[in-house]
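Reviewing the structure listed below.
Entry: subunit A
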Amino acid sequence: MSVLEVTGLYKSFGEIQAVDGLSFKVNQGDIYGLLGVNGSGKSTTIRLLLNLIRPDAGQIVISGKPVNNHNLTLRKKMGALIERPDFYPYLTACKNLEIMLKYSRVRPERARILEVLKLVGLEKFKDKKVKIFSQGMKQRLGIAQAMIHDPELIILDEPANGLDPHGMVDIRNLLIRLNQDYGKTIILSSHILREIEKIANRMLIIHAGKAIAEGDVQELIQTYESSVRMQVSDVNKALKILKSGGFEHVTAKNDHEIICHVKEHEVPEINRILVKNQINIMAIVPEKNLEDYFISLT
Partner candidate 1 sequence: MMLTLIHIELEKLFSRGRSYISFFAMLVIVLVIQGGMMLDGDSLIDFVSENLQEVFILEGNLLNGYLITFISINGLWIHVPILVVIVTGDMISGEASAGTFRMVLSRPVSRSKLILAKFITAMIYVALLVIMLAVLSLGLGILFFGTGDIIVFFESINILPEEILMDRFLMAFVFGILSMWLVGALSFVFSAMAENSLSPIILTMAIIILFTVISSFEVGIFEKIRPYLFTTHMNHWQSFFDYELDWNKIGNSIVILIGHIFVFLTLTLIVFNKKDITS
Partner candidate 2 sequence: MNRFLYTILLFLWMPGFYGNSVKEPDAIRILETAKSNFKMIIDFTADVEIEINVDFINIPNKTARVIYKYPDKLKFKSKSFIMVPKKGIGFSVFELLESEYSAIYIGSRQIKGRDLNEIKVIPMDDKSDIALATLYIDLEDHLIHYMEATTKKSGFFSTEFEYGKNAPLPESNRIQFDVDEMRLPLKFLGKVNIDNSKIKENSVGEIIIRYSNYIINQGLSDDQFEEEELNE
């Protein structure tokens, strides 16, 4: 069952087409990744989902209802963290969350606030004013405010920003727990590819406001391309020969290895070409990861 359906979404800011005919669907229980480089239109798309900005054309439907000014109750089912989290710096963490609960039309209960602060690792700072928080702490608090009112759909824009590796792991585990134990549907955007790969089950790759690819993360990798790492005796000659042979997506990884982004069945052909041209191959190692896939597409 789809929680979110976006159809033919367009948004421009002056001459800049930020979102260009985007369509995608998020099902209940998904952890859905929005992948794109900086400026690709991820944050604009999220703002459109939340009705912070109005689309020039297109439709957004959440739980079967269109997103507009009149369906305010839809937003009660959603929680969001958009870009860098900003709070009322002169208020404490607890107070900020209390206010967000009130805005969400939920009775603010201290127990709930403390529970969420503990989940994001900020329970010791509950009565500290936000102005003294580091960027990482604000990020954690941002995630807390997105989930404080127990929404069904959680939208996170670059949730790992400002977090150290431990923090990233904590947040990742939290999101997985929210999804698997509590049935939350999560949309998260990132330009950190590892993040999406490790946590999302479905994804959309956006570039220049357009959808480049959409679907199951593993299926996308399997269906479109794989990559192999080859240890060769002459990297430059190998690249020249392969490119002249029609294999465009080959790159040098270092002075003795090349990466070939090719379909699986093309690997033997590459092997034959290199051997024929007297290039020694010391090792062939298959590498299928999203980072390579993403770089090749964009």
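Heads up, the rule we're going with is that contacts are C-beta pairs under 8 Å (C-beta built on N, C-alpha and C of every residue); 3 or more make two chains touch, one makes a residue touch a chain; residues count from 1.
Picked so that all candidates are chains of the complex that A comes from, given by their letters.
The model shown is predicted, which means the values in this text are computed figures rather than measured ones.
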item: Of the listed candidates 1 or 2, the one touching subunit A in this complex; value: 1
item: Partner candidate 1, residues of subunit A touching it in the complex; value: 13, 47, 50-54, 69, 72-76, 78-80, 82-91, 95, 99-100, 102-105, 145, 149
